[in-house]
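Note that one protein chain is taken out, while the other chains of the complex remain in position.
Naming follows writing order (A and B), and every chain is counted from residue 1.
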Amino acid sequence: MYRYDSYDQSIVDARVEEFRDQVQRRLTGALTEDQFKPLRLMNGLYLQLHAYMLRVAIPYGTLSAKQMRKLGEIAAKYDRGYGHFTTRQNLQYNWIKLADAPDILAELATVEMHAIQTSGNCIRNISSDQYAGVSADEVADPRPWAELLRQWSSFHPEFTYLPRKFKICVIASDDDRAAMRLHDIGLKLVSKDGKIGAEVYAGGGMGRTPMVAPLINGFVPEDEIISYLEACLRVYNRYGRRDNKYKARIKILVHEIGVEDYKRQVEEEFAHMRTLGLNPPVEELDRIRAFFAAPAYENGLSDAIERADPAFALWVDRQVAPHKAPGYAIVNISLKPLTGIPGDASAEQIELVATLAEQYSLDELRVTHAQNLVLPHVKKADLHAIWQKLEEAGLAEANLDLITDIIACPGLDYCALANARSIPLAQKIAQRFAAAERQAELGELKVKISGCINACGHHHAGHIGVLGVDRKGVENFQLSLGGSGAEDASLGQITGPGFSEDGVVDAIEKVTDLYLAQREGGERFLDTYRRIGMKPFKEAIYG
Amino acid sequence: MKILTGNDLVSGDVIWWAGDGWSRQVCDSADVGERGDDLARTEEAALRVVGAYVIDATVTEDGVRPAHIKDRIRALGPTVRPDLTLKPNDADAGNWVI
């Protein structure tokens, strides 16, 4: 993975001192809260319900064991012993004191980490595929591009005060494991005439008005991607709406002027910008790529897995994915224990995963947008030892992509923006469907819960989605069906009137019962829904 | 009644205007009447609070009860982590929120 050189390190160190200065000015009153807020947001520091919340960047969801260890240390030293992995592959601490924030950032800087631009109306963390570099189906590892863009977007002088936040995703396979089409800009690496370039999608997003990003360019070569993105961002910066916070994302601009007009404006700006020498030479991307070269995998390893223990076999079948190197496997670690909090990990669990990465995964791990973790370079021979350690730590739930592998935002238990609590609902759903046989019978079923319209829980992309709303001071939940964040991207449709917390669990059960009664062949829930439509489900739910 | 709440600037702790200063306990809340906005301004300028706002509340046998569920969650702590709330030993504390 990428290692900072002295340039990268000085920038992060300078940013810490800049923020320390800004905090000082706030604490002395030299900055009012109105002046300070956009500045602290650009360092990922929110004021939430109970305390300040710090969102640490995990660039394209990749981190080293050493970095993971530091995250655990910070949770123990400055927070209340845990962290929360998010739907953008970042980590959140919920109990931060303003006065400690500069010191926390300084400690993160010692392991090449930061909280730069994890909030604010600027370009956010570049996300990517959690299987990057180890999956046989990718055209190339997308992460060197993501790193190139991370540097390009950090403190970009023209794009620091955009109309709204801007989220970019890079993938490199036909299978979209990172919800690329639901980003402000999504890149899919493809090969053309022996060269690697990107399909560029623009104008996707969740929130109040979810949209799937349309294609705006079928191939931008790697040595022009920077000037092309500058053109995309400049058009957005100039013409994105600034009159209404809920209409300020690029998806609204693309929708309102039309994708053809947006493309035309981008091409005009691009024709100008490609003459300005903005693109790094190909040697820079090559330099970055060298950090992502395949590790020295051992040869001649056994592909055999000892399956005598049924619990272990169940875990292997569910959590272990094929690796491109023979004798190796990708391990998915569930952060969705049935009675736990989706995406949360204690400082002890974080330390354990760091140790496992160090011992068994060539020092590397990943965070997924589904709020789970991945060990990307595991020898099959080590799977059992890893599973035993995960079992001890409560991290061995075998539920990847099953109904209890729920994505849930922090919701009204933590978040100042929320209308309803999402975590208790996730726990009730998990409880209702806890039985292993039942989960297996239902198969792939992605449930996603958002506590408010901002959709941080990605409910629009849920096979089953739930949106928490405030109905006269009482929590109420809207159910939607048929969303998908994969390459078959679609937006969920609302079933009808909302429910109480217990009511929506019952409604979900009616939905799954109907699926089981109606499915044909090997249909997943999503396939059956797409085949038979909303009407039968509506009847089943509302009678 | 009307009460004033916000977060402590330095620590981020949830605080409630108690009449002569800020308390971390919602039951210490004082009725601010119409003076809430002025108080908020003064206290923010004095760097003692951030994001202060006035809310409705009633006095019940359990003490001061904020009208909105969000502020009741602020008063207690996250309902899904009773150990991190202000009443870690009270098994029914979460019910008060609803």
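Brief remarks on what is shown
The definition used in the following text is that contacts are C-beta pairs under 8 Å (C-beta built on N, C-alpha and C of every residue); 3 or more make two chains touch, one makes a residue touch a chain.
Just so we're on the same page, contacts and distances are computed from a predicted model.
Not every chain of the complex appears here, and the one that does not is recorded in UniProt as "Oxidoreductase", selected from "Chemotaxis protein CheW", "Oxidoreductase", "Hydrogenase expression/formation protein HypE" or "Xylose transport system permease protein XylH". Looking at the complex as a whole, the chain kept out of the display touches A. Interface note for the absent chain: among A:V190, A:L278, A:A416 or A:A486, the touching residue is A:L278. If you put the hidden chain back, the residue from A:Q48, A:T86, A:N121 or A:N399 that touches it is A:N121. Set against the missing chain, the residues A:P157, A:G194, A:G521 or A:G543 yield one that touches it, A:P157. In the full complex, chain A touches the omitted chain through residues 5, 7-8, 10-11, 14, 17-18, 21-22, 25, 30, 35, 38-39, 121, 151-152, 154-162, 234, 237-238, 242, 272, 276-281, 283-284, 287.
The working rule: only the chains that are shown with their structure count from here on.
Taking each chain's centre as the average of its CA atoms, chain A and chain B sit 33 Å apart.
Here chain B touches chain A in the complex through residues 7, 9-14, 44-45, 47, 50-51, 67-70, 73-74, 77-81, 84, going by the rule given at the top. If you check the complex, the residues on chain A that touch chain B are 26-27, 29, 33, 47, 49-52, 80, 95-99, 341, 412-414, 416, 418, 421, 423-424, 427, 473-475.
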